[in-house]
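Removed from the display is one protein chain of the complex; every other protein chain stays in position.
As written, the chains take the letters A and B, and residue 1 is the first residue of each chain.
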Amino acid sequence: MTHRAVSGTPPMAPPMHHARSDEEIARALTSTSSARFSERLIGYALAACGLLSVLTTVGIVAVLIEEALQFFGDVSAVDFLFGTTWTALFANGSFGVLPLVSATVLIAALSMVVAIPVGLLVAIYLSEYASPRVRAVVKPVMELLAGVPTIVFGYFALTFITPSILRKVVPGTEVFNVMAAAIAVGIMVVPLVASLSEDALAAVPRALREGGYGMGATKMEVATQVVVPAALSGIVASIVLAISRAFGETMIVAIAAGSKAQIADDPFESAQTMTGFMVQAFSGDVETGSTVYKSLFAVGLLLFLITLVLNLISNRIVARFREAYD
Amino acid sequence: MSAMSGGADSVATDLLDSTPMRGRVRRARLFLILLYAAAAFTVGALGVLIGTTLIDGWRYLSLDLITNLPSRRPEAAGLYVALWGTVMVIGLTVLFAFPIGVGAAIYLEEYGPKNRLTKLLQLNISNLAGVPSIVYGLLGLGIFAVWFGLGRSLITGALTMALLILPIIIIAAQEALKAVPPSLREAAYGLGATKWQTTWHHVLPSAVPGILTGTILAVSRAIGETAPLLVAGASAFLLFKPTGLDSNYTVLPMQIYNWTSRPQQEFQDLAAAGIIVLLAVLLLMNSVAIIIRQRYSRKLRG
Partner (left out) sequence: MSALTVKTVLTSDRPVLDASADVQISIRDLDVHYGANHAVRDVTFDVPRQAVTALIGPSGCGKSTVLRSINRMNDLIPSARVEGEIRYHGVNINDPAIDPVIVRRNIGMVFQKPNPFPKSIYDNVAWGAKINGHKGNMDELVESCLRRAAIWEEVKDKLKESGLSLSGGQQQRLCIARALANDPDVILMDEPASALDPISTLKIEDLMRELARNYTIVVVTHNMQQAARVSDRTVFFSLNDQRQGVLIEAGATADMFTNPRDQRTEDYITGRFG
């Protein structure tokens, strides 16, 4: 870069002439710039990127429904939805999905017994109590925990939770069991519940807390009786999302809960979830177009619908919560 | 109460007498213990998880683990093929998902009109982020493997994974774009810049640290995913590293799953060693994200 002075441009410049005449400017103003066309092209390209996400949804729905419909040609929808025997991988198997659903629901419910209290207490701790120094430890731990792949939690459930804890406390526990999977799923979703609930707690206006303190309430009373109720919808939304995640969780249950498709009533026995069945089937050879192959999509469709409804509910709650405080 | 009936002196005695507070104080202390316990539980869970895995897998941690091919004998088995598979699948995944994800985010934040349609698009994206990953596997199987006829190939896996992390990248990039101050856009528009010039020269560079951090988190997620690739056709046991887009492939978590599901203790310990490698890769990724964030924020501060 050269820094030589431009001749004839002292600090106080004499009147200068603009490079363009009035006519030139007028002509430029009324012309259609070529940039305008390429701008529009770029706009379309970006919109196409956004549209791909719509296509993804359409693709998911189309694939699931198409194969599921074919499946319902082989097996009646009523037998599928209300049947209590699932022996899909046997010859002339039976396709009653209730055993898979019962295991899925039981694991999701038990996992919430871990995730809701722990997640909520951690959220309250981080938002209302923790000193910056403790925060600096707990926050990164939560982020790390959230980043641990589910296969690792599965390994942890199978090789630690079952042998080192459950079988010591409840001696009859099977090697593969619902409880170990549920505990691991619960730990896995703690960061989700904690971080979303903490956001909800942090969004509660200061004035509300001060109102509580002004009436002589202790810190705990303010936290549990003022802040938590005020943030309740945000907390509920985080729990609904966590339930949805637990329903769709795959590798933990595939590894730790086993593959015995039976109505799940004893958490210390083995059971197979919807996702667990999919993993078992795909780990072997499934012939494309067979009834088993199609049944996988029917189970997938059911899972997709359940989680979709849960996600929509959660979204709805969050949207309403935002309205309340914005 | 005495404060009502008595004079100033009885108020003073009330302030000094903590008897009525005693129950509340005890409850508050109990609550605090519960809070500590919850925090300790999560920190402890992560500690035990990493600790037991290290103890189990320590024996198999060596260079051989990374350079050996899979084998039916645990002492000779390694992650070579799976590591190559992960590198190639994830590389392609990023190649597809990053530009499209950032493009979609730019459309939503900078270009798209704020109307019902974009709202619907936004809702669609946030719902996609909540679809179970195994369902993406079914999508990949149905569309890429069967309908497009790509089979159980590397490219099927990468495309499936790209769709899986697309919503995560879009949402992260949107957050980063939202954080760019409007005054920067005004400055550029005021100089007669077009929308694209404004976006490309000023808005995007300012959003880069946020976009990259979000992308790395999304890619970390993809590296650890097993279910979608298991469904979309990753192999369980493979003796060759992938050579082309149509090759068979396996990935790190698939190999770990394969080892975990064998009954022999040796293979389970090998799985632990594999998990240590997987976690090390993820930790490395996160460190890179932190470095990028710091370097860029220093540069922008000027």
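The rule is simple: contacts are C-beta pairs under 8 Å (C-beta built on N, C-alpha and C of every residue); 3 or more make two chains touch, one makes a residue touch a chain.
Everything numeric here is computed off the predicted structure, so don't read it as measured data.
Only one of the listed residues, B:K119, B:K178 or B:H201, touches the absent chain: B:H201. Considering B:P113, B:G149, B:G244 or B:P263, the position touching the chain not shown turns out to be B:P113 (whole complex). Although one chain is hidden here, its contacts on chain B can still be listed: residues 113-114, 181, 183-194, 197, 201-202, 205-206, 300-302. Touch with the hidden chain on the side of chain A covers residues 1-3, 5-6, 9-13, 15-16, 18-20, 22, 25-26, 28-33, 35-36.
FYI, only the chains that are shown with their structure count from here on.
If each chain is reduced to the centroid of its CA atoms, chain A and chain B end up 11 Å from each other. On the side of chain B, the complex with chain A involves touching residues 24-25, 27-28, 31-32, 34-39, 41-43, 45-46, 48-49, 52-53, 56, 99-104, 106-108, 111-112, 121, 123-128, 130-139, 142-143, 146, 163, 166-167, 170, 194-196, 217, 220-221, 223-227, 230-231, 236, 253, 256-257, 260-261, 268, 271-272, 275, 278-279, 282, 286.
In the complex of the two chains, the chain A residues touching chain B come out as 35-36, 38-39, 42-43, 45-50, 52-54, 56-57, 59-60, 63-64, 66-67, 117-118, 121-122, 124-125, 129-130, 134, 137-138, 141-142, 144-145, 147-156, 158-160, 164, 187, 190-191, 194, 218-221, 223-224, 241, 244-245, 247-251, 254-255, 275, 278-279, 282-283, 288, 296-297, 300, 303-304, 307-308, 310-312, 314-315.
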